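Of the protein chains in this complex, one is absent; all others appear in place.
So, chain A:
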């Protein structure tokens, strides 16, 4: 419960139009980026730490080959996968930026996604997890409960921007313009490893997110995210 969050007016949409638009644009672009990314991974399925690396003995991870049904296109083509990846990177990055600016202006982030220090106490988090395991998804006075705000916050403010930054850090053209980019990740190959790990982190979020939607009335949730209506 948070006293500072004002109650939302009656009849306001559950999700704002910008949130709904971004949610689906983001879902589509992240899906294309993930699947074309798996195709790109197949071109050199080893990961390294540091600035450089190419030899098996330097690798920290050997990635299995991803099958055609999981990749875009559905056969191995580094060139075409890169075309998809590079086009949808624009859609992904621009839509995230616009969503962030609008959500700062209309206070969506402040009202719905901020967490308080006391909510991060292990006891409080444990209680929230136990409530979720009992399928009690009470929100308190705010739109989302603590675990939701923490998860959405982690995805929107950490993981998605990290995908963009590590992606740009791998580009030799960006490297000349913004050399600090690969330095903050301790080298291009480290950035590539983080890009890969973070992509699978987002996949794990997707699984959890879809599971929670299925457990909390999927039809109503979908209606809310498409039409904006409060689920009955």
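Convention: a residue touches a chain if its C-beta (ideal position, glycine included) is under 8 Å from a C-beta of that chain, and two chains touch if they have at least 3 such contacts; residues count from 1.
Criterion: contacts and distances are computed from a predicted model.
A chain of the complex is left out here; the name its UniProt entry carries, from "RNA polymerase sigma factor", "Molybdopterin-dependent oxidoreductase", "Gliding motility protein" or "L-arabinose transport system permease protein AraQ", is "Molybdopterin-dependent oxidoreductase". Contact with the omitted chain, checked across A:80, A:131, A:151 or A:197, is made by A:80. On the side of chain A, touch with the chain left out of the figure occurs at residues 32, 35, 40-41, 43-44, 46, 48, 51-55, 69, 72-74, 77-80, 82-84, 86-87, 90, 170-179, 182, 188-189, 192.
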